[in-house]
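Got a structure for you, questions after.
Up next is chain A:
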Amino acid sequence: MAVEAAPLKQSMNNYDTNELVSVLTAKLQASLPEPWLVDAAKIVLAAIALAGFASVLAMILVYVERKVAGHFQQRLGPMRVGPHGIFQPIADSLKLLAKEEITPRDADRLIYNLAPLLTFVASFVCMGFIPFAPNLQAVRFNVGLLFVLGISSMGVLGILAAGWSSNNKWSLLGAMRAGAQIISYELSAALALLVGVIFAGSLDFHEIVKSQEAGWWIWRAPVVGLVTFIIYTIASTAECNRTPFDIVEGESELTAGFHTEYSSMKFAMFFLAEFLNVFIVSAISATVFLGGWMPLHIGNWEAANRIFDMIPAWIWFFGKVSALVFVVMWFRWTFPRLRVDQLMRFEWKFLMPASFATLAVAAILAASQTYFFAPERPAAPPVAPAPTKPPILANK
Partner candidate 1 sequence: MSTPTPDQTPAPPPGLPPELEALRDKLAAVLGTDAVWELKGKLPAFRLPAKAIVSACKTLRQAGFDYLLFVTAVDYPSENRFEIVYVAGQYNGPDQIALVTDIPRDNPAVESVSQVWDTAEWHEREIFDLFGIRFENHRDLRRILLDDTWEGYPLRKDYVDKVHNVVKRPY
Partner candidate 2 sequence: MPDGGFLLTKFNDLLNWARANSLWPLTFGTSCCAIEMMHTGASRHDWARFGFEVARATPRQADMIVVAGTICFKMATRLRTLYLQMPEPKWVLAMGACAVSGGPFYYESYSVVKGVDKILPVDVYLPGCPPRPEALLHALMTLQDKIKRESAFKRKPRPLPDFPFESLPLDPAKDYSGR
């Protein structure tokens, strides 16, 4: 689990976070005697950094959601709380912190308190796997994608536990709906990601991004890339309960779905977990289909690639993710809600066959290497040799 720098070509781009990590490890080695202490310190540091980043990110997403919703609906979002309402999320979370904790009398106390943790931890752990920049990645796992899929389906347990344990008919209905919906949409989401993996050739996020060096999968794989991207967007919106699939906490039907009985801090955890899910899902989609932090390279057209390299990698990453998050928010404020049985029918009768079909086509394409800028045909060794490029002079 140690954060270490993979030997990357210098030419990838010149804003490399390599030095940052090596300087840090050097300083730690100097101060701490045993090597395992160094690793422990690094893990703790990484965890703190991620925790801070996650909560700040959730607050930003809450603020952006309310502002976007406001402007969609021809009204200004929060304005009075700071310049342009910037401190609104701070006020919200502080208030939620100071609220009275209520546990319903005959709720199943243990599970009732455990449930929000479950959902929050599930989405928080996935944060660790997302490659923000060439080596700014908390955990580099060679089966990263599979692990993330496993963890994110853990979130359902939290919702089911919350709904069932809070002894309220509305939340029970919401929880049962959540269980059915997320498990079935998990299926087509996984199939869609599988297509990305077939082209990239590896489950590790880092490899997936590196394999898109010659171009992003979305347009490199002829038609299949785009279709899978669409399927994945639909399935992922359903997975994190966003309209048009938010039957889990449909405000107008079940008063507040599974978190009807949750008050202050516990409700805040559900609230933040939902927004983190949105971020994670769009991050995975960006990584697999839009080439995570990989600048837009068009095959071997050097001039363009060189210009795109100027922008640092993490800006690329956050640009793509915020675009996808905006699309998910866009869904929320335009679409009404589907009914439970229509939602299930849509998934089982339409989305799953579609994703199987794209998977088959993708397998054929990948096997026969017929996608744009595929590595040269004779070179069929497993590891495609990286196209040679003249070394870029250090920071010109």
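Convention: a residue touches a chain if its C-beta (ideal position, glycine included) is under 8 Å from a C-beta of that chain, and two chains touch if they have at least 3 such contacts; residues count from 1.
Regarding selection, all candidates are chains of the complex that A comes from, given by their letters.
Model, not experiment: these values are computed from the prediction.
Chain contacts in this complex place chain A in touch with candidate 2, from the set 1 or 2.
On the chain A side of its complex with candidate 2, the touching residues are 66, 70, 73-83, 85, 87-88, 90-92, 94-95, 98-102, 251, 255-256, 259-264, 267.
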